[in-house]
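Structure, as structure tokens:
With one protein chain held back, the other chains of the complex are shown just where they sit.
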Amino acid sequence: MYLYDDFDRTLLAERVAEFRGQVGRRLTGELNEDEFKSLRLMNGVYLQLHAYMLRIAIPYGTLASDQMRKLAHVARRYDRGYGHFTTRQNIQFNWIKLAELPDAMADLADSRLHGMQTSGNCVRNITTDQWAGVAPDEIEDPRIWAELLRQHLTLHPEFSFLPRKFKIAVSAASHDRAALAIHDLSVRLYRNGAGEVGFEVGVGGGLGRTPFLTKIIKPFLAKRDLLSYVEAVLRLYNQYGRRDNIYKARIKILVHELGAEKFGREVDAEWQSIKDGALALDPAVIAEIAARFRYPDYERLEDSPPALAAARKADARFATWVDNAVSNHKMPGYAIVTLSLKPVGKPPGDCMADQMDAIADIADRHSFSEIRVGHEQNLVLPHVRQGDLPEVFRALDAIGVATPNVGLVSDIIACPGLDYCSLANARAIPVAQEISKRFRDLDVARGLGRLHINISGCINACGHHHVGHIGILGVEKNGEEFYQITIGGRADEKAQLGTLIGPAVPYDDVPDVVEDIAQAYLELRQQSDELFIDTIERVGVEPFKERVYATR
Amino acid sequence: MTSPLQQKLKISGSSVVTANRLADGAVVYRTAEGTWTTDIDSAAVVSSAEAATSLLTAAKADGVQAVDVYVAPVKLKDGRILPANLREAIRLRGPTIELPITFGI
Partner (left out) sequence: MPLVRSGKIVEDRFLRVADGEPVPERGPVIVSAERFLADADEFAQREDAVGVIWPNSRNVSELEPHLANLALIALVFPVYKDGRAYSQARVLRERFGFRGELRATGQVLRDQFLFLMRAGFDAFEVAKPADATAFEEAARRYSVFFQPTGDGRVTVARVRTSRDARPVSVRSERVSA
């Protein structure tokens, strides 16, 4: 966990006081809506179809159990008893009242939580690998760098009114669990040929109307230069990013129009003039931040304790769940446990207040009071003793978060869509519910292997449909909901954008289309362990297209 | 950017003026008396561009009670006012999915 000190607490208190004043000025009419909108957005407050929505940041996806309980409290006290975990390590409450928001924020601030910079044209919550600090394949804890960036970019006086939002992701593992390539700025920590650890920096990724993947503009950046380099990127963007057209205002368009190489040279020129100034990172500052990340006092344990093998043998459901939801931990005898927030037929990513409290209790008993939030809209208990797994399974199963569908066809990422969002053209959640019901037979789902479905209710692509193995985009045609289907997208270290397979299909047909695609894959794959995404890479999209549109 | 008020308003069929209430975001409709109501059946229904423009202009002038003011299509059936598209139906009745806990607005 990151330990807050008086500075962090004071800042949050000052922020709440400022927002309380702004809400007061709005309610009396001293601020008009146009003036207020940017101010509320910078505090994570949107106006949706039915009510205000509050988005709360979970920096680098790390949540303490007391913070989870505070989220449950806010859900009950100010909302309707549930929250929605998003694809950007945030949680959203959908029914909150403007007049009560300052009180809700004050309650959150007591537990070191806030909505600062979760919306608006500023640097958003910095995301990272939900397994940071425990993943066997990472070279360092990326959260130290995410935290350094977070602090530097919190209420940054120069970059709080950018042309458009700016999303940063940080990863330090060989497997990309942070979807680096779809961010405005990607920071990948790695060891170069000379044995030094530094960053590979990419810019200009982003989905939406004009999707792009990041382009690498700095193959190797020394640690001391991280803040100055990011400052140079943002300074260029702030001055030259387009402000005449909201759809062309993201940095990806600037990078595309200038060309990545030229953009990189411009960044370098700006960076040269600031890199040896006040932003050069002092090793003492890095050490100070690193020291704020406290790791559990792990016991000395052996992997695969006999009790685990016995429990697997005794309970087939348990064994199935372990195979699906439990991953290797860097410490022997420990495991990483993923909690599926995708029960069949329910809204992806939703979590009830009672579940939050129960998860907090389980984390206290079995995961050193720590919980993680991942971009796939699932939760993680990062430090579970392997010997505790049977008990943890029973506890999670009792509250409905042990569906063994992690990474499978029913582990769907979906935006809130037209059921909540004022930007949406079509619904996303009911589509996810119907698909998950269609694949409710877990043997069928397991037979399909790893298969990511991503659903967005509009072109803004909050459901990341472009990078779903199967991507589903809702559009509106003459008042009816239709859905465009793409396949072959992926958001990992081999990121690519999916290919549209044909004309949009009506709402009722979507589960059939997904089933057709799944069936085509089963017939096309070379052997049972060839993944869906690998089959598409090998055979292309044509055979899938033919299958789907043969009878349509 | 052209303000919506400066654009020529085009409407087809019956329409109401709708918005979200500032203090809590609830969906509201403009009445003929110049107030806001959560009851769509109490909304003022207009069927010409002129009438819609004047209702909209008056509604927008009130920037403190309600925000995001716009004209929405409706259908009239058996003396009731019904939303004419899915978005407006969802705004009126809430999400189409089963919510974990339901409260009245």
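In this document, chain identifiers A and B correspond to the written order of the chains, with residue numbering beginning at 1 in each.
Keep this in mind: a contact is a pair of C-beta atoms (placed from the backbone, for glycine too) under 8 Å apart; a residue touches a chain by one contact, two chains touch by 3 or more.
From a predicted model like this one, the values you see are computed outputs, not experimental measurements.
Participant: Among the chains present, which touch the one that was left out?
Facilitator: A
Participant: Which listed residue (A:Phe199, A:Phe212 or A:Phe368) would be found touching the missing chain in the intact complex?
Facilitator: Candidates A:Phe199, A:Phe212 or A:Phe368; residue touching the omitted chain: A:Phe368.
Participant: Which of these touches the unseen chain: A:Phe159, A:Phe318 or A:Tyr420?
Facilitator: A:Phe159
Participant: For chain A, which residues touch the unseen chain?
Facilitator: Against the left-out chain, chain A lists 1, 3-11, 14, 17-18, 22, 30, 35, 38-39, 64-66, 112, 121, 151-152, 154-162, 235, 238-239, 243, 273, 278-279, 282, 284-285, 288, 294-297, 368-370, 383.
Heads up, the rule we're going with is that only the chains that are shown with their structure count from here on.
Participant: Take the average of all CA coordinates in chain A, do the same for chain B, and state the distance between these two points in whole angstrom.
Facilitator: 34
Participant: Quick check: in the complex, which residue numbers of chain B touch chain A?
Facilitator: Chain B reaches chain A through residues 20, 22-27, 63-64, 67-68, 85-87, 90-91, 94-97, 99-103, 105.
Participant: Taking the complex as given, what residues does chain A use to touch chain B?
Facilitator: By the definition above, chain A touches chain B via 26-29, 32-33, 47-52, 80-82, 95, 97-99, 347, 350, 352, 418-420, 422, 427, 429-430, 433, 479, 481.
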